[in-house]
Each structure stands twice: as structure tokens, then as C-alpha cells.
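Encoded as C-alpha cells, the structure appears first; notes follow it.
A single protein chain has been omitted from the complex, and every remaining protein chain is retained in its original position.
Labels for the chains are A, B and C, by order of writing; each one numbers its residues from 1.
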Amino acid sequence: MSAQVWNHLTKTVSKQLDVVPHEAFAGFTNQVLENNTIFVVGAGRSGLVGKFFAMRLMHLGKSAHIVGETTTPGIGRDNLLVCISGSGNTASIVNASKTALKNGARVTTITANRESNLGALSNSLVLLPKSEEVDSCGRYVPDRNSSENELNIMPMGTLFELSALIFLESVIAEIIMECCVQEVEMKQRHTNLE
Amino acid sequence: MSAQVWNHLTKTVSKQLDVVPHEAFAGFTNQVLENNTIFVVGAGRSGLVGKFFAMRLMHLGKSAHIVGETTTPGIGRDNLLVCISGSGNTASIVNASKTALKNGARVTTITANRESNLGALSNSLVLLPKSEEVDSCGRYVPDRNSSENELNIMPMGTLFELSALIFLESVIAEIIMECCVQEVEMKQRHTNLE
Amino acid sequence: MSAQVWNHLTKTVSKQLDVVPHEAFAGFTNQVLENNTIFVVGAGRSGLVGKFFAMRLMHLGKSAHIVGETTTPGIGRDNLLVCISGSGNTASIVNASKTALKNGARVTTITANRESNLGALSNSLVLLPKSEEVDSCGRYVPDRNSSENELNIMPMGTLFELSALIFLESVIAEIIMECCVQEVEMKQRHTNLE
Partner (left out) sequence: MSAQVWNHLTKTVSKQLDVVPHEAFAGFTNQVLENNTIFVVGAGRSGLVGKFFAMRLMHLGKSAHIVGETTTPGIGRDNLLVCISGSGNTASIVNASKTALKNGARVTTITANRESNLGALSNSLVLLPKSEEVDSCGRYVPDRNSSENELNIMPMGTLFELSALIFLESVIAEIIMECCVQEVEMKQRHTNLE
């Protein structure tokens, strides 16, 4: 039934994230804390994950920019570029990273593929496990259908995207706790024009 | 530690969703199955949730459109409008719903507020619990800080947004199982130009 | 032939703009010069016109934001909201204007309709002529087709949108001349990540 489905999704995401060492989380969070101007880039649904994160960074008082939006300025020295790419090889993101590095920015990447262009280029990585390395990951096995184990209910990048999203929401939570950020402060920075 | 944070987030989301009756999930899923042209609307991070969903609808072979994107056509008879709004009162979404109804479309809303304009207007509702009605919801209680219960680590609409996202990912999972959709089919419809 | 078509378009736009008094242009330009934080809002193709303008404002060193983009903050005192709406009645823009005024911002609107909600609400207006008031506006009369005068080759909001765009490009040109802005300065602020 429905509860089985969503509990499967959230548990699979948690299990996936539990493989990430605390140091990777703490290191990523510290970089966000230390940089006041942060650019975020991703393609497709990973790009949407980046937008979830960037909006909260703005609420926390950062100067946050989405690569590709209208008024995003150039990246420069002392800026941070956060890349979100399961494959680590999305061409437009690899190009953005090279430019960022050339301009003196730091690049940190959330990926499921260490052996990738972004894995090689980035100053630091958060490595999420690949879907196929997580036991039965994304493959829900209901008894109503004998061919069920050929169905992937977390198709394509779903597991990576949801894991990256919850990872980044956890980073926001950590910053709220470390800096004692009150919700009312964040609300004051929220858009009032939607 | 970090694992505590993300496990708190995913468990809070699951607990929130477990309040949703199976009938609401099944009813919503059926509407999606029965409509070939589906429009999705939301503001801010709820809008991003809608984009996550709409991309997968396209992968499933639906004609899916985001309200506000460049080539989105007019809505008409036999179309479905999916609204995502925690408050149920976002003005632009209320207006879109009125227009949809006037043009013979059906409107279904995911909201945390039954007593809202969208609650009154919509043909059907998926009602997620309000944050404050879920015990300790979004309020993580670490022992490192005595004022901790005043901090909200799922600030603003976070709980609604993540719950709506996992709800909609579960709808996609359910459709994959009911219709035996193979991942390879979905991949063939995915953009190859990013 | 083709040259006839584009010369018709550009001449129609120029003729349309020549009705705008110099004072309206100078007043609008001064407001832009006097405000460092500028929000821009429009729907559909008028929204695209706004994005053309906002990117150049960023290049000129302004803090420029598009209403609806991910990291756009709240509007406040001493900010300027530029609305672009042919009808002057687009609901989402009318709402944004009310909020802006309530928060102490100034609202200036480019419209073709003085007798509109935005016409009534705004602190200042740039009024472009309505299509039907410009002689033969948007109606190109080739001799190859006897029913040609029923065809509108600048359909829907085309004339308003192109006129608003050229008006705003002229405002940018004027600021470049008044402030002696060198192109190299603008290029340095341009995104380097696309």
C-alpha cells in the first residue's frame, strides 16, 4: 500500500546517506559557512536540488546564485561553486567547474562517481554510493507481480537526487544549529513577491 | 552527528505522510493515470517539487506542463491541474485554479490547509498535516544546546515541501508498478540535450 | 520580401515609441539611476523583456532581481519594482505591486493601459500607445493576398513587447552615456559560467 512505498523511499535514502562519512558532511558544511558568495549548478532534477539548496542559503544570509539564472554574476576569487551531478560528467557542469577554478574559486561536487571529470577536477567531493551498490536499492518488491524485481521504482537518477537533496537539507539544519539561526530571520529574507 | 540529522528528516517526513489515508493516495494516482495532459503549478520550493514531478510524468509518456514555462499551452477540457501549496492561499495558484475550472479542467491540490481558497475550490485534495500538528515535527533536539527547542531545523515550508515531494515520488513509483513501466522506456523520453 | 518585413517591424516600433514624451524616459531613467536594488516582474513575453533589462542592470553594477527566480530576496524600503504589463491588469503583477508598496518600495510600470490596476497603483507610469491607436500598426499590407488586412503580423502583445524592450535598451544606452560606463566594466560582471 501507499505507506509501504514512501517508507521504502525514505529508508532507502537514509541507508544510502549513512554510507557518507561524517567528515564529508562536516567538511562540506564548513565550506558553506566560510564562503559568503556561493554558486550552485546542476542539470535536470539535480539542478532542482541545487535550487532547493540555494534558496535556503539566501534565507541564511548568503549571496547565493544559480548558474543560468538571469542576474547571476561572474564567479571569482573567494567564491564557492557547488556542483550536483550523479555521473560527474555532465558537460556543462564540467565546463563551469573549469572556469570557476581558472577564476580562483573553489569547486565542491556532490556525485555518485569518483572516477569522473568532476571527481578529478573538484577541490573536494561528497561521494554518494551508486544505486547498484546499495542492496536492492530502488527496487521495491511487492508480492502482487512476479516480474516485480525488474521494475525500478526509483528510476534513472531518483536515488541520487533524493539523497543529494536530503544531504543538503541536513547541511542547512546543521548551519541552523551551529549558528543558532532563528526561523524569523530566515522568513524576513524570503521573497514577499510570489 | 550528521546521520542523526538526515535520519530525523526522513523519519519526520515518513511520519507526516503516514497520516495521509491510502484513499487519498489512490485517488490522486488514479487521476494522474486517467489524464493525458497534466499541468503543474507551485510557488517557490513547492514549485520545484512540481517540476520534479512533471519531469517524471513526461518520462511516463504524459503531456506534462509547468505553469509559467515558455511553451506551456492553454489548459482546457479533460486536462488536470495539480496545485502544490502548503498554505492553500498563494494568489497566483488560486487564480490559475479558477481559470482551469472555468475552462473545464479538473483541479487537484496538495496542501496542508483544508480551510483555504484552494481547499474550497479544488475538485479533490491531498491533505498533509500542518507542521505544528506533528509531535516535535521539524524540531530536532540535540543535547549540545539548551535553547535547542526554539530552533526549527525544518524551517518555513520544509516539512510540507519534502512530504509533498516524497508523496509525488511515491505516485510515480505506484504508476511504474501498476503499469509495469520499464526504466528503459522512461530513459528514451528523457532529454538528451542537457 | 524579408527586408520589407523587418523594416516594417522596426519602423512600427520606432513610431510607437516616438509618442512617448521625453520626460517619461528621463523620469524612468532617473529612478533606475537612483535605486541600487531593482526588482523586475512581467508575465510571458513581457517577462522575457524584463529579463533582458535585469541582466544589463546587473552588468551596470545594480543589485537586480527577477521576481520568481530562485534566490530573489524580499523587496523592501528604498527598492524599486519595475512592472512590465501591456494590459496593466495581470493578477500576479498587481499583487506583487501591492506587496511592494506595503513594504515601502516604489513601483514603476510600463504599460499600454492607463485605465488599469497597475495604472492606478503605480508611483509612476511609462505609457506606450495601444496597438489599435497606431495607424495600421502591426498590419503589414502585402499585395499578394486580398484578405491581407485581416492578418496581424504583430499578433497579441508583439508591438507592446518589442516597444518595451527597445525602450528599456534605450534606458541602458542612456545610463552608459550619462555615467560613461565602459564596456569592459560590464563584461567583467557578466556570468563566466554559461
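List of remarks:
The rule is short, and it goes like this: a residue touches a chain if its C-beta (ideal position, glycine included) is under 8 Å from a C-beta of that chain, and two chains touch if they have at least 3 such contacts.
Model, not experiment: these values are computed from the prediction.
The hidden chain, counted over the whole complex, makes contact with A, B, C.
Across the entire complex, the residue among C:Thr72, C:Thr90 or C:Thr108 in touch with the chain not shown is C:Thr90.
Where subunit A meets the chain that is not shown, the touching residues are 68, 91-92, 95. For subunit B, the residues in touch with the chain missing from this view are 39, 41, 51, 54-55, 57-58, 64-75, 81, 96, 99-100, 103, 188-194. One chain is missing from the display, and on subunit C it is touched by residues 1-3, 5-11, 13-14, 17-18, 20, 22, 25-26, 43-45, 48, 51-52, 55, 59, 90, 92, 140, 142, 144-145, 147-148, 150-156, 158, 161-162, 165-167, 169-170, 172-174, 176-177, 180-183, 186-187, 190-191, 194.
The rule is short, and it goes like this: only the chains that are shown with their structure count from here on.
In this assembly, C is the chain whose CA centroid lies farthest from the centroid of subunit A.
Inter-chain spacing, taken between the CA centroids of subunit A and subunit C, is 36 Å. Here the CA centre of subunit A is 19 Å from the CA centre of subunit B.
Within subunit C, residues 68 each touch two or more of the remaining chains.
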